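The complex appears here minus one protein chain, its other protein chains still in place.
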């Protein structure tokens, strides 16, 4: 617990890296929403390893929607999605069972699950589980697009290389959603990939920063005090493995500004209230103001590396040295951005349904 | 909605800046926990304006616990705390009713509450409400201390001035909890105050960064997938007005590290598993690892300033210029740190009760 | 925990029989709803003891709304209501502290709260707490009436006497809501009162059956599988002290019917789908069908009586005989019906807001 999140639209995740299926139950979507299987498959494909810089684990991610959808329309009842785990070789992970990988969940899972956790491939803590979240979020993301709400994420920073800033958001989002390696400036993407390969060559890994834009949300959405839109978004983002920070709008940089520079002056544009700047990332007082929602997450470098590391064997409570084997990603930032998109879509659907009722998005 | 947060230990907030009372209902604390009224009063005093750099609004914050406590022990049933609003002058705020203060909740509240919101002094969006959260959190914080769990926050950065880093955490926390202006290095604190006064003199405001340490939490606490300890903490932190970012451990800086530098190697110390570094801020896979929990929040500069600002009047949907009057803080970072302590204490109590049952902390 | 109930509209209760205040926080009501203080006062008056057959404890129930309402309109933020406890004489209850009153919560509270519970007057388990629920529910009930949704409860059975059946629901509800002793046939009410007085004269108490009708709910409200309208209603009804059963429509009698007699045939009436009978109490598959919602609760006789009773002293774990002193009601059925009305109103508001969004009822 808690593997369910959401108030009016909720998702429940299940599965382990090396189990038979992973999956998600998406509950609370309005009836009559169109399901686009190609769209889901596309997002799952984007989440899958990039042959050049990722682990060679290949999965077709042949998701199957087993309930809640008839003739590609939601029925309004729970949508269960299952995805088979293929290409599972448990043997690779046997050393991991009691020797804690530093900065991974091995030791903390032991403290919580007392040795009963499924440690094969990270078990329930594996990034593999995010495929189920992506499938559920893809349904939401497509539904939002039918209502003019668009979400896109780029790799703002990776291996010390910075992508350019968002420009025209709608065209940037369209562009990003078609790319395997989501950068606005492809040349920067090539440099990032090279940085990843360089780290991998040394048995090391890199992290990065992901920046998400959400365009088209109406003003007035969010449920303060406690379910501010920032609270809801950060809650789900920190559930994604490897996220160690999140900031909205100008984020940490705003803390060095003065109010006169940080405040976003309002003005009228085509009869709508807009703001001249967007240092608050589209959210005031926890409620959307109609401007684009902008946030960034800090993704830590993949903790599993191929260098020897000091650690402990928690079975014997003795110090030891870990030399990981098997398949691992030297970076996950390019895959995590799809998860961030999906998680964002879930939160938007939930916030909209809380505000406008269960039929919203129909 | 949602003005209640928490699973096993929950708090419900109510009140407006210029209403008769603000208050909190704290539910789920074990029976038999000692209540220390002086401790609560001390935290409320720390949250109150600092005469030198804050608004002159003075309130005794004469909180009253009206249920759930008998002879300074919790009964195990809901603890309701009410705090009267004194010194309320509604008149000052009349201009605010339809002219949106940039980066404040005026406009978004209008979009959500359609003109029925209490706009006097910011209403339910006022920082005033945090006094109720502080009172409830103070009860939790004191209860945690009886179990050897300590929480402290310092102003890591304000007005461009940086405080020194945490050293010995326990003694730092003790020191901070006694200070009105919570810095580790008092000289830096003086510089920060001067920066605030400088900004105030220009009718402007400043923000800052708050850093919190939580020491003594047992390993194995947190409920992934979705109720990771980071998710729970960030959820409540982004409910605090002015917070625009949060990061754990090395935070955003970890995104530029390589895995070999970011990973925290485990080792044994006095029969306990510890880590040599703490780039993950005491949390792996969303679960405590027994190391100190470290996080930082970005606090934006107070949006209400005394310079003219472009904005709109949402009653007429026309552009106008706002020249705020009344009393306002040129900085809130020194007050927000008390709120951050209180909110952290609430989350720790909730996470511990989820893990160990309703009698935990008794 | 859990002293909060509701998804989109929620209420949090606090207080003890002999504390300073009891109260409720009502969260999630739309902004702009009219508050009618006289209506609330009227419901509180109906809940208060009837001089002839109830305990002489007299309270003005001077409720105060301390947040969430401006100029008698909801703001959309939490509505906190506090009601002072007057006329509190703790001394009467001193014997109760360790000698368990049979069928009261004394012993179970001891098992849960380990002696820290407030045992004065029943503490948090006192029927007194229902005054706060009534105040919150009165706000909801009045709001529903503005939308054409009406709720009324009569004493269907008390002391072996049966009231007549519901006839024209709207006029019955109007009539009941004006009565102190809510029966459809006043002569039966007199017989019931006499039965209560007869029991009281013998130091005994009586129970009864309450029947509630809710008219005007639109079809299509309810959130199966688990938040069926029956589930939501029964959840809150079993939180009301003394309720030991609930049945919808024909209720337990339906279990002896055959399908051909139990089924409610649909037909058209003025362009609306209605049913010829209402054995299902207005709910099919957990969702409203547009017919009146009808349910009955079983109220047990007040457990505190003036006859000696065998029991145990849980401090010494020895058997003893209890001879209660102090003030107690020989029946509560006539007061509980107000609580049932209020609780029903809360559930209807929550179910409607889940279905139609936070602005519903505005």
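Chains: A, B and C, in written order; residue numbering restarts at 1 for each.
Criterion: contacts are C-beta pairs under 8 Å (C-beta built on N, C-alpha and C of every residue); 3 or more make two chains touch, one makes a residue touch a chain.
Just so it is clear, the structure is predicted and the values come from calculations on it, not from any experiment.
Undergrad: Among C:36, C:175 or C:239, which one is in touch with the chain left out?
TA: C:239
Undergrad: From the listed residues A:67, A:175 or A:320, report the one that touches the chain absent from this view.
TA: Checking each option in A:67, A:175 or A:320, the one touching the absent chain turns out to be A:67.
Undergrad: Among C:177, C:275 or C:340, which one is in touch with the chain left out?
TA: Of all options in C:177, C:275 or C:340, contact with the hidden chain holds for C:275.
Undergrad: For chain B, which residues lie in contact with the unshown chain of the complex?
TA: 7-8, 223, 353-360
Undergrad: Mind pulling the chain A residues that touch the left-out chain?
TA: Touch set of chain A with respect to the missing chain: 1-4, 8-10, 12-16, 19-23, 25, 27-28, 31-32, 64, 66-68, 70, 73-80, 82, 112-118, 123-124, 358-359, 362.
Undergrad: Which parts of chain C face the unshown chain closely enough to count as touching?
TA: Residues of chain C in touch with the missing chain: 1-5, 7, 13, 100, 102-105, 107-109, 111-112, 124-125, 129, 157, 160, 199, 204-209, 218-228, 230-232, 234-239, 241, 243-260, 262-268, 271, 273, 275-276, 279-281, 283-290, 298-305, 307, 309-312, 314, 317-319, 354-355.
One rule holds for everything that comes next: only the chains that are shown with their structure count from here on.
Undergrad: Sort the other chains by how far their Cα centres are from that of chain C and give me the top one.
TA: Farthest from chain C by mean C-alpha position: A.
Undergrad: Distance-wise, how many Å sit between the C-alpha centres of chain A and chain C, to the nearest whole number?
TA: Measuring from centre to centre gives 45 Å for this pair.
Undergrad: Between chain B and chain C, what distance separates the C-alpha centroids? Give it in angstrom.
TA: Using C-alpha averages as centres, the distance is 38 Å.
Undergrad: Based only on mean CA positions, could you tell me how far chain A sits from chain B in angstrom?
TA: From the centre of chain A to the centre of chain B is 27 Å.
Undergrad: Pull out every residue in chain C that's touching 2 or more other chains.
TA: Only 8, 358-359 qualify.
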